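What you see is the complex with one protein chain gone and the rest in place.
The letters A, B and C name the chains in turn, as written, and every chain counts its residues from 1.
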Amino acid sequence: MTTTYLKLPYVDSVLRPGALRAVVLARGPVGFTLDIGLNYYRGLPLSTIERFELTVDGERIADHLLLFEHDRTLLPLSALAQAFTEFWSVKKPLRVRVYQGGLASGDHEVGVTLVLRSPYMRLGPGAWGMIDGSASRTLTLQEAE
Amino acid sequence: MTTTYLKLPYVDSVLRPGALRAVVLARGPVGFTLDIGLNYYRGLPLSTIERFELTVDGERIADHLLLFEHDRTLLPLSALAQAFTEFWSVKKPLRVRVYQGGLASGDHEVGVTLVLRSPYMRLGPGAWGMIDGSASRTLTLQEAE
Amino acid sequence: MNIGGIEQGVSLYGFDQRWVEDPDYTIEDCLDDVHELGVQRFELVGAVFFDRYPRPSVQEIDRVRAAADRRGLVPFSYGGYADVGRITGHEPVDEDYILDLTADLMTAVELGCHHLRAGAVPLHLLPLAAMLAEQYDVNVGIEVHAPSKPSDPDVQQMLAEFERIGSRRLGFVPDFGCFIERPAEPALARYLAAGADRRLLEFVIENRHSGMTEDEVFARVREQGGGQAERMAISDFFGFLSFGPADLDGFATLLPWTQYFHSKFYHVDAQLEDPTIPLEKLLGAIVASGFRGVLMSEYEGHAFHNGDALEQLRRHLLLERRILSGGSGR
Partner (left out) sequence: MNIGGIEQGVSLYGFDQRWVEDPDYTIEDCLDDVHELGVQRFELVGAVFFDRYPRPSVQEIDRVRAAADRRGLVPFSYGGYADVGRITGHEPVDEDYILDLTADLMTAVELGCHHLRAGAVPLHLLPLAAMLAEQYDVNVGIEVHAPSKPSDPDVQQMLAEFERIGSRRLGFVPDFGCFIERPAEPALARYLAAGADRRLLEFVIENRHSGMTEDEVFARVREQGGGQAERMAISDFFGFLSFGPADLDGFATLLPWTQYFHSKFYHVDAQLEDPTIPLEKLLGAIVASGFRGVLMSEYEGHAFHNGDALEQLRRHLLLERRILSGGSGR
């Protein structure tokens, strides 16, 4: 039994080059979306997300600003742990919406700390295999869709 | 503030005439499905189901035999309370699968006790408006699909 | 249909009975009914009409938009909720209200609606709601719905908050169900069918606000020969079928901060009469206030399960038009 987190070599799929995009509403920029891929060989229920932190240019984004969007369903960070019927497929990135006022155009250093529970790897009571899905990358802000 | 449960007049939509259907697998009959409509004017998340009981011909079906199927997702009774992202629409019946060995062909007296929490009618801390979605009806077992 | 700056619309909520009961009644059928009624603007309530809520699928949105377009109809307002009790055992916090408001604003934008009938918004979140309304270009309306009345302290407090914030993005959606002065005829028909005496029912209605308690009214009805059917009526009239003198003065205070109206009704008879709601006075006040905007007919007689939404809406729109054109409502 190891306490090391599993980290697979698909780390470049976590933050793909086009993953960071400006969000512009009727009155101008309000924030950004970030599409996050799973560094794992299979999909996982959203309820297995045990830890999630986002930094942009070294600054931590406050948890209450994180709004996850999965298959159209909107979920605050606090609701992820209960979202056991929402399956995060390896083919479909999870989108996080952050409405903090918008980012400057150009490059940003984005860091995601992501730890997931492996729901089929039970090690003992309350203990499960853990997956490290973290990544960081310099991303160029894409124009709003 | 009333403690009476809301009961709307759409009670005939709870158990429609074709709602009871035999399930036959490779080796013969294994049970039945029952499609349950919502006696309410709008849809509700499955997590608002606070009480569910099923009787067939006066006999209570054991809770552990109830397997709910919503939009392909399978949920035991015990998981309903957490299924807050699954929306039970008034247009789409909720299916319950009961694999108890099968029902005799012909008519059966089916009774559903169903109490739901109204997620937008907050009456006070931990107190919500309640909806009575119960119904009973004589249903003719339909042939397996 | 625009009469002196007032445009009639129809809330699809009125078709609820058929929507719930008839599996073959589609959103296209529903919009056919709206089209047949001769109005352009409609309100769609998300939790009623979508298979997924609070965020319907793209396919569901596209289907509504396409069906509206094809019929020359305009999705005017989107009916939202704050389903803050969605997570079992969770006491709602600000985040929950903001989440559902955001979800509904997103959907309103996708539908092309510039008005949202929002779910509950706590008073202290109204400034945020005004900001979101501005950002999404969707006005946020807070419904004033029975059993609330416009003069209620919490409604007046909200009015004061609207004035303080000063954003035209926020306002009320007064629901005329607040102004029920007596039970609708189909409601009485049920007690009559159960054996109630019409004279005794009228006695109960007259004395609902005479200061007597529910028990005292029943005692008096019993003395006059009443029984279980009348008791049921009394219980309903003191409960969810409550009514009373219309709070018209309170209504007038809401008008400067009203986004649009839910012209709620239960029954208009064949002579275009409805003694339930003082529609003539309400519309008179609206016209007098100089309001220009939408009057959304909202049929709720499906409570009586008569399957008559289309005919009832036809009568109600006619009745409104007659009043607005200066003819008498009665």
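Here, a residue touches a chain if its C-beta (ideal position, glycine included) is under 8 Å from a C-beta of that chain, and two chains touch if they have at least 3 such contacts.
Quick caveat: nothing in here was measured; it's all calculated off a predicted structure.
Enquirer: Which chains here touch the chain that is missing from view?
Expert: The chain that is not shown is in contact with A, B.
Enquirer: Among the options A:65, A:81, A:115 or A:144, which residue touches the chain absent from this view?
Expert: Hidden-chain contact among the options goes to A:81.
Enquirer: Which one, A:21, A:97 or A:117, makes contact with the chain that was left out?
Expert: Going through A:21, A:97 or A:117 one by one, A:117 is the residue touching the chain not shown.
Enquirer: If you put the missing chain back, which residues of chain B would it touch?
Expert: Its contact residues with the unshown chain are 25-27, 30, 64, 67, 72-74, 76, 78-79, 82.
Enquirer: Counting contacts across the full complex, list the positions on chain A that touch the omitted chain.
Expert: Those residues of chain A that touch the unshown chain are 2, 4, 8-10, 12-13, 37-38, 40-45, 47-48, 81-82, 84, 87, 89-92, 117-122, 125-126, 128.
To be clear about the criterion, only the chains that are shown with their structure count from here on.
Enquirer: What topology does the chain contact graph adopt: line, ring, star, complete, or other?
Expert: Contact map by chain: complete.
Enquirer: Most remote chain relative to chain C, going by C-alpha centroids?
Expert: Looking at centroid distances, A is the chain farthest away.
Enquirer: So how far apart, in whole Å, are chain B and chain C when each is placed at the average of its C-alpha atoms?
Expert: Chain centroid spacing, chain B to chain C, equals 29 Å.
Enquirer: Report the inter-centroid distance (CA atoms only) between chain A and chain B in whole Å.
Expert: Taking the mean C-alpha position of each chain, the two centres sit 35 Å apart.
Enquirer: On chain A, where are the residues touching two or more other chains?
Expert: As it turns out, chain A has residues touching two or more other chains at 73, 79, 82.
Enquirer: Of all the residues in chain C, which ones touch at least 2 other chains?
Expert: 52, 87
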